[in-house]
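First the structure, which I've put down as structure tokens, then a few questions once you've had a look.
Yeah, one chain of the complex is gone here, protein chain that is, but the others are all in their spots.
Moving on to subunit A:
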Amino acid sequence: MAFAPINKNYHDFFVVRDKEACINCQVCVRQCSYGVHYWDEARQCVRHDNTKCIGCHRCEALCPTQALLIQEKPSTFKPNALWRPVFIKNIYKQADSGGVLLAGMGSPVDIPVYWDKMLLDASQVTNPSIDPLREPMELRTFLGAKPNALQFEQTDQGPKVKTEMKPNIKLNTPIMFSAMSFGSINFNLHVAMARAATELGTFYNTGEGGLHHSLYQYGANTIVQVASGRFGVHRDYLNAGGAIEIKIGQGAKPGIGGHLPGEKINAKVSETRMVPLGSDAISPAPHHDIYSIEDLHQLIFALKEASAYRVPVSVKIAAVHNVAAIASGIVRAGADIVTIDGVRGGTGAAPAMIRDNVGIPIELALASVDQRLRDEGIRNQASIVAAGGTRCSADVVKAIALGADAVYIATAALLSVGCTLCARCYTGKCPWGIATNDPYLAKRQNPDIAAKKMVNLVRAWSHEIEEMLGGMGLNSIESLRGNRDKLRAVGLNSVELDTLGVKAAGR
């Protein structure tokens, strides 16, 4: 539209409408939650205001005549290697608003992706590959502390394991759905995740938003999270899940607390989180009862006590400097699972500067944690779960070869139900009906369809993992764990190779 304020004209996207193909059905008008398309009464046709488009592609996907194309605005500033457009536009925005720049999803910044610099091994003549369609393949994974050694005793029924086993959770595939709270995503998707995890025989994580009573039926496949805000945490909640996770940090925003704006707190969210309707739910950056490993130890055992030592307790931290030492402390404090969330983890809302500049890549964090726990002889005392930017089944396989027991996926799960990574989750207007509790938008996620898509995604990845294992001549995921000899790196320097514990390709 004409006469937009100066800085609004530096918008990122614009709409190309094929006038020949447009039938003026107004589907785009109804689908755009940013009010870009509108019915022009005077001209009797659908028109649009480019300045408002955030590039979610919802209109493009639903237009019945493929009349729409959403493009990046091609106008460029004078090329400048230092002052890239993103920095220029951010300054214009902040000069107008005086505020912190917010962003959603994971960081889009060009930090090296080590997954892409590692290649898998494949069997040739000396050891044969295995055909996963004909031979059994074992993806089953147990998370939790394992004993140092096994002791047996003779009974009348034959020999029996005498060693007392710590509680473990059983996954049919080493992929779980990562923490996404009810509130940050809506109820339809929580139902879908719960159902998908149950059908797949894996786990989903409630995030810090509590667990709605109607989802207690999926408890056996639920990891209940305890975050600094303690939202929705009570005895029944702790006992509803198959595992408990203490969230210390999150990859997308290490050292930053959570904030669910009041507009997202509807009746159901308020009931589940135990916060007043419409009030902001703020989880502080620190847990106000944890200032040391000893404090963490107390909380871990308080939670174990509350759940009668039936379920493993996980501690989730963001991948940051000295992560290996921190993880060692966490295991010594009694955690059964350590979850590490890398710099590319997603979020509903984070200050953009934090999201893009704090943390370290999960690949490096994972390798150093696994190595440290091995060196200290305590690797068996806890499982390692890697999270933050897993894009495909090969990433999962590489993560396991680097030492993970399992991975968490979240962004990939949201992509499977339509998310286009527009990164405007914090606005509450998610056009794909994901990061929103607006009842009109949330309906865009039919729980039946969403659950099916999530199941399909994990099934597909699991098949691919079996193929890759077979190609390496392995028939179980157990044989791959921490097996870094199955990886070779290309284009990395010796420090990176050393941190990853991976040989250069050709060696």
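Here is the rule we go by: a contact is a pair of C-beta atoms (placed from the backbone, for glycine too) under 8 Å apart; a residue touches a chain by one contact, two chains touch by 3 or more; residues count from 1.
Keep this in mind: contacts and distances are computed from a predicted model.
From the set "Ferredoxin-NADP reductase", "Carbohydrate ABC transporter permease", "Iron-sulfur protein" or "FAD-binding protein", the protein name that UniProt assigns to the chain left out of the figure is "Iron-sulfur protein".
The omitted chain makes contact with just one of the residues A:20, A:41, A:72 or A:156: A:20.
Interface residues of subunit A with the unshown chain, by the touch rule above, are 20-21, 23-27, 30-31, 62, 64-65, 433, 438-440, 443-444, 446, 448-449.
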